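Can you read through this structure? Questions will come right after.
Only one protein chain is missing; all other protein chains are in place.
Chains here go by letter, A, B and C, matching the order in which they are written, and residues are numbered from 1 within each.
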């Protein structure tokens, strides 16, 4: 499971004033930075949904001032004392922590979504590619456990390249650990809404992200199990452009709805109301 | 749902001595009648499984002298007072009764299968093409209900062209009625073994025959929802020879095992033992 | 154009012409229009009160008859369509999702026909494939989980008889749905709005209460199919339609359905809104009643109801 899949984010436009313009990485449109932020990083020309940080996503979904974080201090362990050619995992994790100002690839907690109390976990792709390590899984689990014990709905926003291979088998086992948490929601008839954002692949797509009661995706998000390159090597053919997009997944029956970012909060709210929360 | 699908049975061979030989309708082999009966109507040359009457099937599966029939007197109703160009349904049903010496297309009851007590319903294609009428459904239901109330496993041997259109909507509703019976087995964790014999199509395949815990088919049996001719008209193409055979169904994931007639009883027994009966 | 509607359509046209003339301001045809409209209502009433079974079949299949999307727009609010079966695909011929009927939240599922050739190609004429039935079941289980009643709108010529549908287990998908619906721990309200085509209808049609629009039909086989088999002549479809008792009135007599919802004379295809408004209180009445019954009791009653059908003893 290649956890570090690359897709360029919109970048400051070097040809023009970097403070004023942003260039869309999909259609190359030059967009006023102010407009870009106002559109929550969605290109006004081509509807490209650029990646959000966990904090940006939280601001988008949870009523201001209502969020209570859980497991803020949980940070990556290093169960294998792993090092590769480029150094130790411990160092990499520290770098990720200082780069993102987060302790792990998940922001976990609970808060109000248009007044409805909900547990929520949001992944951040900037933190080691949103890879699933032991503490990542732990923060997903404390979110589902909080929902289960407080009888709350649970929302998980995924963004991940897959397993965190520096934690080896411990990373793999997080798929079981998080699903065990989902099972406890299910035992209590509590809804899990899985929000699939770009990218949701590998071990995350093959665990909690794909066992929601509802699978809501952002347009164009990459969602799949195996990496594109691995598949191309296996079948010795080029893959179609829409392969593993949210639209492709919906067509094949695995996504309930694709919704533009601006409408996400209201859709989640309406679903929660239908699930009996008020 | 065309209930009267035709497939020639092996016939007395007119070219030779009709009392002594039978001709296989699949490979045209001439087989001694005595041998044919000894092989339980399976062609020794090509393994063609000719259709059995319900009584023959019962003799094959249930220990001699242990069968207790249920609902013997249940005979077809005529809820629509149905007549067509060739006369009344009531008359047709009477003819079927005298031809087959049965009151309905199902032989229902309970008995011992290699000493294991089991409820069993066996369809007979000779009775109006094994079509599913109100009383047919009733006899399936009394079988499942007997199993449910006595905590017995249930075996249903299907052979049917589908709905009995002379009973119109009442025929259709038998699909719900029989499945409601199956649900009550399921509620009690009692196994349903569905034995699929030639043919199992239309409303029977789309109800109790396809919701067994185990789907055991005879080689070459025709199993499907829509009739071959209807499909050919829809797609305007000829269908492959193996379309809707037991082998095709197994390949597509809907049949657990295909087993030769001679081994059927022992397989059913082994499965029942695994289900906890002894 | 349906044979028996010729005169009605003629009157429709003349009324429309006079209205146009009135609007262009040349003269006031008000009284004449009123006169013709009254005549039209009278004629519609007489034609529609004496429809033969075969004529009813034709009305049920009328290309202008409202399809599910239209019923949704007319009756429900806040529809959230939910896609996909989570196994193979998303069938456009059977759709479903959350919907609200006068503040009552429910899970709506139904066959989706098209209104023109393109739409019908996309919707496969409302003929479901296994993935459609499996999607429907997924939504029913969600409804059960979140204690919402299920409302099914039936309008299909039948389940799709194609090679791919057989390959992916059309029979199994329908059988599974029927089984699960007999055992679903939440109310199921079924309304046949157009064609109730055999197993393709029943695959989302098992319920606590079965309603039918006056000019809908429900049958184990198409009249044409029955005629070609039992009469050896597809042209005897009218005879078969009568013999099969496919109309709402016959099915109420047979106690297969629980209530008929009237359509204004002239049929639902002429009166979308009025028909919807006739449906609303009936749906609400049954929803109210059913949601008060404990789930386990519902399942027992559902069993008993189906167990009785076709009992000849």
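One rule holds in what follows: a residue touches a chain if its C-beta (ideal position, glycine included) is under 8 Å from a C-beta of that chain, and two chains touch if they have at least 3 such contacts.
What you see is a predicted model, and the numbers here were worked out from it, not measured in a lab.
S.K.: Give the labels of the shown chains that the missing chain contacts, considering the complete complex.
M.R.: Listed by label, the shown chains it touches are A, B, C.
S.K.: Pick out which of A:179, A:195 or A:217 touches the chain that's been left out of the picture.
M.R.: A:179
S.K.: Identify the residue among A:128, A:165 or A:268 that touches the chain left out of the display.
M.R.: Residue touching the chain left out of view: A:165.
S.K.: Please pick, from C:126, C:169 or C:266, the residue that touches the omitted chain in the full complex.
M.R.: C:169
S.K.: For chain C, which residues touch the unseen chain?
M.R.: 86-88, 130, 134, 168-169, 172
S.K.: Touching residues of chain A against the unshown chain: what are they?
M.R.: Its contact residues with the unshown chain are 1-2, 4, 74-77, 79-80, 82-86, 133-135, 137-138, 141, 163, 165-177, 179-184, 186-187, 201-203, 205-211, 223-227, 230-231, 234-235, 239, 243-244, 252-254.
S.K.: For chain B, which residues touch the unseen chain?
M.R.: Counting only chain B, the missing chain is touched by 189, 191, 213-215, 250-257, 267, 270-271, 273-276.
Just so we're on the same page, only the chains that are shown with their structure count from here on.
S.K.: Which chain's C-alpha centroid is most distant from that of chain B?
M.R.: Greatest centre separation from chain B goes to chain A.
S.K.: As a quick test, compute the distance in whole Å between the mean CA positions of chain A and chain C.
M.R.: The mean C-alpha positions of chain A and chain C differ by 42 Å.
S.K.: Would you mind pulling out the distance in Å between where the CA atoms of chain A average out and where those of chain B do?
M.R.: Their C-alpha centroids are separated by 52 Å.
S.K.: So the centre of each chain is just the mean of its C-alpha atoms; given that, what is the distance between chain B and chain C in Å?
M.R.: 33
S.K.: Pull out every residue in chain A that's touching 2 or more other chains.
M.R.: There are none in chain A.
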